[in-house]
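Taking it in order: structure first as structure tokens, then the write-up.
Every protein chain but one is kept in place in this view of the complex.
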Amino acid sequence: MKTSIYKIQSNRALRSDIYEMKLKGDTSSIKAPGQFVNIKIEGLYLRRPISICDWDQNQLTIIYKVVGEGTERMARMAPGQELDILGPLGNGYDLDKIEAGAKEKRPLLIGGGVGIPPMYGLAKALLDRKVPPEVILGFNKSEEIFYEKEFKDLGVDVKVTTANGSYGIEGFVTDATKNPGYVCACGPEPMLKAVWDKAENGQFSFEARMACGFGGCMGCSCQTKYGAKRICKEGPVLEKEEILW
Amino acid sequence: MKTSIYKIQSNRALRSDIYEMKLKGDTSSIKAPGQFVNIKIEGLYLRRPISICDWDQNQLTIIYKVVGEGTERMARMAPGQELDILGPLGNGYDLDKIEAGAKEKRPLLIGGGVGIPPMYGLAKALLDRKVPPEVILGFNKSEEIFYEKEFKDLGVDVKVTTANGSYGIEGFVTDATKNPGYVCACGPEPMLKAVWDKAENGQFSFEARMACGFGGCMGCSCQTKYGAKRICKEGPVLEKEEILW
Amino acid sequence: MVDTRVRLSGLTLENPVIPASGTFGYGKEYTEFYDINILGSISFKGTTADPRFGNPQPRIAECSQGMINSVGLQNPGLEAVINKELPELAKIYKKPVIANVSGFSIEEYAKCAEAMDRQQQVGIIEVNVSCPNVHDGGMAFGVLPESAAEVTKAVKAVTKKPVYIKLSPNVTDIVSIARACEEAGADGLSLINTLLGMRIDIKRRQPVIANKMGGFSGPAIFPIAVRMVYQVAKAVNIPVIGMGGVSSARDVVEMMMAGATAVQVGAANLVNPYACKEIIEELPLLLEELGIDRLEDIIGIAE
Partner (left out) sequence: MVDTRVRLSGLTLENPVIPASGTFGYGKEYTEFYDINILGSISFKGTTADPRFGNPQPRIAECSQGMINSVGLQNPGLEAVINKELPELAKIYKKPVIANVSGFSIEEYAKCAEAMDRQQQVGIIEVNVSCPNVHDGGMAFGVLPESAAEVTKAVKAVTKKPVYIKLSPNVTDIVSIARACEEAGADGLSLINTLLGMRIDIKRRQPVIANKMGGFSGPAIFPIAVRMVYQVAKAVNIPVIGMGGVSSARDVVEMMMAGATAVQVGAANLVNPYACKEIIEELPLLLEELGIDRLEDIIGIAE
């Protein structure tokens, strides 16, 4: 964990309000998919936490949705610009546990909205381990869909759900699976809860408003079965059995 | 008076801590030398007031000394960058009065340190009126000298004083003139006071910490014989006889 | 079309955006930038009975996202304001204005208010019991419920126009002061005035401001202002004009959701003379984006 300077290599709109940014810089400390980075944006006080979507030796990919001032500014950034980034942060998904938990059935990765990006890195990591996952991507409507092709290009099974049925399976991510076994999920809290209710076991990634992102302020703490955990440090990924709703 | 966007054309060091910046933009409202502009600097709250040194149809020249955060940032700016500038502001020198006041002797322009830049524009304006001025430029030591050549290139008489005698006349600006007649001066307050004591008549340009620069806040008010005046609006140039020390 | 009107004690403003006292003079300087008749109203520079030069120079200091001023109520005095400034203001601005008055004694407040009561264009009298820039008096009245109430009563006794008391944020319990003013008959409250602040010039090893301390305002104080507007609006039944760091249409909406019926814009005008104009233009677009048809519906909506 450290702060370092990354240079923007590309910053393209995947749809009107979702961007994919590729950054060149030191990725050597990234330990697991599901970790995140904390991005300093000139003129704003707090850094902005964004999940790592993908990385290789010296390139980092993030995907972000424009929801406020920080992400608006990010959307206007141009290749060549440098960013002060703190990371990698958080625990990320525990691949050993996924492998162990998904002996009978294939692991199921479920992403909703901007919970999708970390599932991409996770899918790749599982493929590397020869534990090919199944993937469900949830959207509200067909116009919102992004990264379906990128997942398919990995060679994994991908199901897409849309709440209004305009594409893929009509309904929510939970409508695309009957008896989910070991699930890794990231997305809005109501989705996480619905998946949690159904899944046998798994890992769930949470969001919280953060000040530091590295465990210094207790701003992001949540209650778990094993006491308080910091989403930024002991999270963002929690085990199914420890989660208290 | 309005805010508009100017583009930096050049930004060169005249000496280690003094820079000359040329800006492209609308100069059509400039009425007189001695007016100033108020520059927005990204990340700082208040604008920075800087005198207009020179201008032509679409170019503005300013000269500034690096003394704090704002001017430090300006020194790092590169050609092509755009600046949000409010101006022209203030009254500027009254050329009619100079002409009327300098019937017997030539008008004497005295600039000290960063009080020198407005004297350049003033000298040019007086030359245009066929009222060639004499100029005295005051510095502490020879290494501090700037713009001597530029003044000479205008074809005006220029005397340079240095406090330590390392160049030109040893002493202060007042040591370079016996019986100054009509004087226009800009520089540090002790210099203005010394010149004011000696001069028959003239116009003196003052500084004040400003919030708005256009008369809205009363932040810059000073007492004069005729009541309170705003340095940014009724100033920065005051007549000799109205100044209260 | 979005309805941006708001009502303040019988006055209907076209929009809630009002330049704050002391940052807009009597309007004249801003006519060079835009037609000031777009403004909801104008709170003009604080008037005292006698002319005042104010405090010695320097009286401005920069801060991170804000500024300190120690202007100290510079104004030409009641007579000149009424005979010269207000007639000139009437020429350039056609709506009711807010007369901000100050004083160093209860009598002075009453004297100023009484004179303002007779000015046709004055729609509201805003009583500044909270200026941190005058040594005795001024702020002292605003930091205790009793003295704030006393000023309120004295002013109410001499005017039929709505009286708004402008509160100081430099207090332990702004709600108790707000309540005291309401009980004393205030028709509304304006808050917040500046926070007492200080900067030191580390090269000169001296305070930047000649008066040492001054009034701190600008975006930096916005979260404190929102908090106080929220607390006060929940506690009283009279309208609150919210201010403190407002610089954008978003800030206006946030202030109103906290409980403000109208909003004043101070320091923002100084660094961007078009600030109020930009806010007024942006406001209907933002409201549309947020799905708000009638601006008045959001007053105090945040629970």
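Chains: A, B and C, in written order; residue numbering restarts at 1 for each.
What we mean here is this: a contact is a pair of C-beta atoms (placed from the backbone, for glycine too) under 8 Å apart; a residue touches a chain by one contact, two chains touch by 3 or more.
Everything numeric here is computed off the predicted structure, so don't read it as measured data.
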For this session: Going by the touch rule at the top, give the shown chains the omitted chain contacts.
Result: A, C
Problem set entry | Which of C:Leu8, C:Ile36 or C:Ile68 contacts the chain that the document leaves out | C:Ile68
For this session: Decide which residue listed in C:Val97, C:Ile221 or C:Leu270 touches the omitted chain of the complex.
Result: C:Ile221
Exercise. What chain A residues would touch the chain not displayed?
Worked result: 1-3, 40, 44-47, 86, 208-212, 214-223, 228, 233
For this session: Just the residue numbers, please: which parts of chain C touch the chain that's not shown?
Result: 61, 63-66, 68, 143, 170-172, 195-200, 202-203, 205-207, 212-213, 216, 219-224, 226-227, 230, 245, 250, 253-254, 257-258, 290, 298, 301-303
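What we mean here is this: only the chains that are shown with their structure count from here on.
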Exercise. Counting C-beta pairs in contact, which chain pair ranks first?
Worked result: B-C
Problem set entry | Inter-centroid spacing, chain C versus chain A (mean Cα positions, whole Å) | 47
Seminar exercise, completed: So, in whole Å, the Cα centroid of chain B is separated from that of chain C by 36
Problem set entry | chain A-chain B separation of Cα centroids, rounded to whole Å | 58
Exercise. So which bits of chain A are touching at least two other chains?
Worked result: none
Exercise. If you look at chain C, which of its residues touch at least two other chains?
Worked result: none
